[in-house]
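One protein chain omitted, others in place.
By letter and in written order, the chains are A, B and C; residue numbering begins at 1 in each of them.
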Amino acid sequence: MAISTVSNLSSKDFSSDQDVRWCPGCGDYTILKQVQNAMPELGIPKENIVFVAGIGCSSRFPYYMNTYGMHTIHGRAPAFASGLKLSRPDLSVWIITGDGDSLSIGGNHLIHMLRRNIDVNILLFNNEIYGLTKGQYSPTSKVGSVTKSTPLGSLDTPFNPLSLALGANAGFIARAMDRDPKHLKDIILRSEQHKGTSLLEIYQNCIVFNDGAFDLYTDKVSRPETALYLEHGKPLIFGKDNTHGIRLDGMRPEVVELGNGVSADDLWIHDENDHFKAYLLTRFFAVGNEDGFPRPFGVLFEQERPAYEQEVARQMAYAKKRNGDADLEKLLSGDETWVVV
Amino acid sequence: MAISTVSNLSSKDFSSDQDVRWCPGCGDYTILKQVQNAMPELGIPKENIVFVAGIGCSSRFPYYMNTYGMHTIHGRAPAFASGLKLSRPDLSVWIITGDGDSLSIGGNHLIHMLRRNIDVNILLFNNEIYGLTKGQYSPTSKVGSVTKSTPLGSLDTPFNPLSLALGANAGFIARAMDRDPKHLKDIILRSEQHKGTSLLEIYQNCIVFNDGAFDLYTDKVSRPETALYLEHGKPLIFGKDNTHGIRLDGMRPEVVELGNGVSADDLWIHDENDHFKAYLLTRFFAVGNEDGFPRPFGVLFEQERPAYEQEVARQMAYAKKRNGDADLEKLLSGDETWVVV
Amino acid sequence: MSIKEVIRETATIRFAGDSGDGMQLTGSQFTNTTALAGNDLSTLPDFPAEIRAPAGTVAGVSGFQIHFGSRAIHSPGDMCDVLIVMNAAALKANIKYLKPGGVIIANIDGFGKKDLNLAKYGPEADPLGEVGTQGYTVIPVDVTKLTRESLKDSGLTVKDIDRSKNMFVLGIVYWLYNRDLEPTRNFLRTKFAKKPEVAEANITALEDGLKFAMATEVFTERYALAPAKIEPGKYRNITGNEATVIGITAAASKSGLPVFLGSYPITPASDILHGLSRMKHFNVMTYQAEDEIAAIGSAIGAAFGGSLGITSSSGPGIALKTEAIALATIYELPLVIINVQRAGPSTGMPTKTEQSDLLQAVYGRAGECPVVVVAPQSPADCFASIYEACKIATQFMIPVMFLSDGYIANGAEPWRYPSAADLDDIPVQFARSRETDDEAFKPYTRNENLARPWAIPGTKGLEHRIGGIEKQHETGNISYDPDNHHFMTHMRENKRNKVADILPLIQMEEGEATGDLLVVGWGGTFGSIKQAVYECRQEGLNVSQIHLRHLAPFPRNLGEILGNFKKVLVPEINNGQLIRLLRDQYFVDAQGYNRVRGVPFSVDELKAAFREALESL
Partner (left out) sequence: MSIKEVIRETATIRFAGDSGDGMQLTGSQFTNTTALAGNDLSTLPDFPAEIRAPAGTVAGVSGFQIHFGSRAIHSPGDMCDVLIVMNAAALKANIKYLKPGGVIIANIDGFGKKDLNLAKYGPEADPLGEVGTQGYTVIPVDVTKLTRESLKDSGLTVKDIDRSKNMFVLGIVYWLYNRDLEPTRNFLRTKFAKKPEVAEANITALEDGLKFAMATEVFTERYALAPAKIEPGKYRNITGNEATVIGITAAASKSGLPVFLGSYPITPASDILHGLSRMKHFNVMTYQAEDEIAAIGSAIGAAFGGSLGITSSSGPGIALKTEAIALATIYELPLVIINVQRAGPSTGMPTKTEQSDLLQAVYGRAGECPVVVVAPQSPADCFASIYEACKIATQFMIPVMFLSDGYIANGAEPWRYPSAADLDDIPVQFARSRETDDEAFKPYTRNENLARPWAIPGTKGLEHRIGGIEKQHETGNISYDPDNHHFMTHMRENKRNKVADILPLIQMEEGEATGDLLVVGWGGTFGSIKQAVYECRQEGLNVSQIHLRHLAPFPRNLGEILGNFKKVLVPEINNGQLIRLLRDQYFVDAQGYNRVRGVPFSVDELKAAFREALESL
């Protein structure tokens, strides 16, 4: 098998010859662009990359990547990706999924993949709506969402995808948004670096059926007040001119203003490896940030834990060693035979 | 419809005429007994009670209850129960499920039911094994479990069912065990009192395929050291002669010995309504309690939140009021008609 | 130059433009007006697969065809007389549907360099000029300019003004076919009740379009169509999915049962969920479940509780319901499963139609698992068929599969709607409560339909357990007895087959009950087959037609009728499915006519197939 010379690949090399078919203005375009931008930096030959998607607007993604790709069935991308990665640990496997695809019909596969910790990168395009089927509410839609299937408003408490992921023993969770492309690309690269399942939730604007769902965070004016960019080892600071921070009082986080005796040293220092703190961060989740806490973006949690496919490979190797050469004749005959002449 | 006189029902009234078909010594027997014991105390006529189960040894349960019952398909009991409870909020609906049924094939229905918060009571019989199919590992089996399907030991990190439930926005989570029947019955009653989905995980011994999985907690000698019985408003104390407690240092719990200046007042006071503390409690989950923390039993978390079926009923009532009397003629004709003569 | 008034028996026109151009609305307005004018009609919307493909591209073209006339119309027409195109891509995508010599009304503002590029004609191409040389009559209209001119005093922004372009065009077509503007005026005033200035602007554009057509001399003729001889009655327009929604709601009303729909969105079935979610005041509850398995599970749970349980989906979603359908079958609870078929396999072509789920409906479950299968034949027929499906399900305590399709679901036709009083009764009687000293309740005893009692929780003395394990006759207890299993397997089969007892005998749709060629269809091909048979008979050919609504069980007299013909031809939009059932069950050497193109049959291809079948006799 020939090895591509990777170094000279450019973002354009990852763009397939298929017409991109999303609504003009859809957030999916920016995400596609950033993924294509990130690819050359991975240093992986493009024939060793596979994008696997379910069904949804977002899940059309693989068609637009000039890599290997599988557009599968609704909600089941993790299943296909699991078989692929287990049997081919040499490949770089990416899952593209929507909020309906991954959290409605596909919720179980998602949590099982997270607990198993197979080394694939999940990009969850959360637009809080079903795009492809033209606008029904999804498991991330806010309570009261008036949609095609909920004319009087939706009633179910939405999932908090990152809380759910932590509860399922995820080893890597992160959040980004379509409208901050540079940050998005950085976090995509971080996700890829993680060995084990990485879940990156991306706020994505569906311009047709749920326009503006994330304006609070994507609007350049409000963003500094509403979005909290996390960095490992750095204090939690936000606000235009970095005026505010988050302090921990025992287990209770509180928003404080810096100055007047409160300095960055008093603040909560982000520790990506702290499961409990990460869980707290996932609970900064009030609609419209009404509890006063900004929405965290970046890597909330990362944990080193053996990737499942490596453990499987280890077990396979052990069995091969222990049982010696696989002897088909012996398998066919079994232990007790007799001869008829 | 006649109303039964409820008061004079006894545990025996809830026992059906079918032969109970579990292996002799199976933990399912004790659980059945405690459920039958709890029933008369609910004050609900038995014709208003429905047990809904999936498939598994545990899921045979409804056949043994002299109430209405549905033995459905593997993993899907929450789906059936949801339709039943939404359309019949007057009924008391119970789900009986195993660890495979609820967390392997049925994981998605479980987490969706929890986030929606439909008022049903889920009893999850966790024996960390597939009983009915004769001994394959389940999503709660410990890493390294040697079972029929994992001859060299299982490799997947098991679910922490109660963490998962909290991550899915569960409103009530609790834990009990087959071998402490009195406590079990109390917690069954607590589960029923909660309005909204209640999840009660019950450690259940499968004597045939996973005997002794919970001996650490069920053994009367080791239990005081290994099991932490929770009571709302009470400090976390455990150990033979109540010698130990748990203290919170910031967000970090620690086991302390009482005496020598450490008193009950210094300990973590259990607050059932504190989501984050409950999450911490779910993480007292080390295999064999190797991190030194006892395993919590009792109600870990309860939250008041409108039950989904009540919200649905409210919306139905609102629509009926707003649209006035349902006029079938008008529906048939629609708004634009013409006459052909 | 004077304008000729030409009398036509039928006409077919097609509106085509970008998804953003409002062609579906334009088409449905033309449809309503035409219905009010007393013509019979049939329509075919043609959506793009993408939500909103880039404007101006062929992928983004949306079309709407209507066939109408002064005689009975059963199909949306193979080819159109007049094609309205709002841009170059619309021309490119639709010219193949225009009859030789047909008329093209083209918005020339949609043929700029950019448009030509987007449509992949190339910037220098002159597609309108070119089709002009191919015998078509091209009528170029600068719709954008004219609309802006017309509305310059409306006070609206240019962007808003441009939204009325479709009304300007509709005005032109109204003039051409002598239609009345009033219905559309009324529609616009209702639709934009909160924005009267928008309503008035649209009306002005409509009127100015008509005036433009009248004043300029671009048209040399206009057309008149006499009202059709239509069965007297009160009519409305309806799509298949709407009729399904209303049928279910009516069944709820007449039976007194609450409806519980458990569903998960999927094209082209979603509109049933949407429609029923607006019927709460009729005691219809809708539940958007997390997936199709949960959807059907919830419907069965609700059926156990005494609701009319319904679930709706299409191809991939129906696959997921298979396991639970089998459970409902052995439970013997009423359940209606709506399958709006689409082109498969797998995701296939989700916005296109097909009839390829019939064998799945009849046979597609593990074990011997008999359900009832009912298929509507047209948009309006969805009402009566689903109503009947609900009735069968409750009377026989059995799952009924309702096989609609994408064409019927989105297509519209005039519907002679019934009054509530005319509807069949659906009498439902739950099992009655018992006292302690009554004999023990046996949930699997049976009535004359072989139906078991519907015993719902809350009823004293009927406490019982149901499950998917084989159950003992009468008691319903778990039983592994071989003879009991054989008995119950046959019981379920017999019960399903007994439904035939209450089904109407099949009637000839066209032609005599005996003859040379019998055409047997089912489902959404009804219109094109009927039209083709009708036309063949006009030409003197010996062709008859029956159309099956009941596919499992079949009507009692089906075998007899099949036996009366020298040849039986079964046209289907699949590789041959009904035909397999007929060959097997009636041992008739039927032949198939099968095209799997995701689109309805054309009348012409069917006529050719019938002729060929007759010739080979």
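The rule is short, and it goes like this: a residue touches a chain if its C-beta (ideal position, glycine included) is under 8 Å from a C-beta of that chain, and two chains touch if they have at least 3 such contacts.
Keep in mind that what you see is a predicted model, and the values were worked out from it rather than measured.
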item	value
Omitted chain's touching partners, listed by label	A, B, C
Residue in contact with the excluded chain [from C:Pro345, C:Pro427 or C:Gly563]	C:Pro345
Sole residue of B:Leu9, B:Ile31, B:Ile105 or B:Val299 that reaches the chain not shown, by the stated touch rule	B:Ile105
Touch with the omitted chain, as defined above, among A:Asn48, A:Ser104 or A:Asn289	A:Asn48
Of A:Gly69, A:Gly98, A:Pro161 or A:Pro296, the residue in touch with the unshown chain	A:Gly69
Options A:Cys57, A:Leu84, A:Ile122 or A:Leu267, residue touching the unrepresented chain	A:Leu84
Chain C, residues in touch with the chain not shown (by the definition above)	49, 314-316, 318-320, 322-323, 326-327, 329-330, 341, 343-352, 354, 356-357, 359-360, 362-369, 467-470, 480, 482-483, 485-486, 489-490, 492-493, 574-575, 580, 583-584, 587, 589, 595-599
Contacts of chain B with the absent chain, listed as residue ranges	19, 21-24, 55, 57, 71, 73-75, 104-105, 107, 130-134, 136-137, 139, 148-152, 208
Sites on chain A contacted by the missing partner chain, in the whole complex	1-4, 16, 18, 45-52, 55, 62-63, 65-73, 76, 78-88, 90-91, 108-109, 112, 312, 315-316, 319-320, 322-326, 328-329, 331-341
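Everything below uses one rule, namely that only the chains that are shown with their structure count from here on.
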item	value
Top-ranked pair of chains - ranking by C-beta pairs in contact	B-C
Chain A and chain B, separation of their C-alpha mean positions in angstrom	30
Centroid distance [mean C-alpha coordinates] between chain C and chain A, Å	40
Separation of chain B from chain C, taking each centre as the mean of its C-alpha atoms, in whole Å	45
For chain A, residues contacting two or more additional chains	104-105, 107, 139, 152
Multi-partner residues of chain C (each touching 2 or more other chains)	280, 290-291
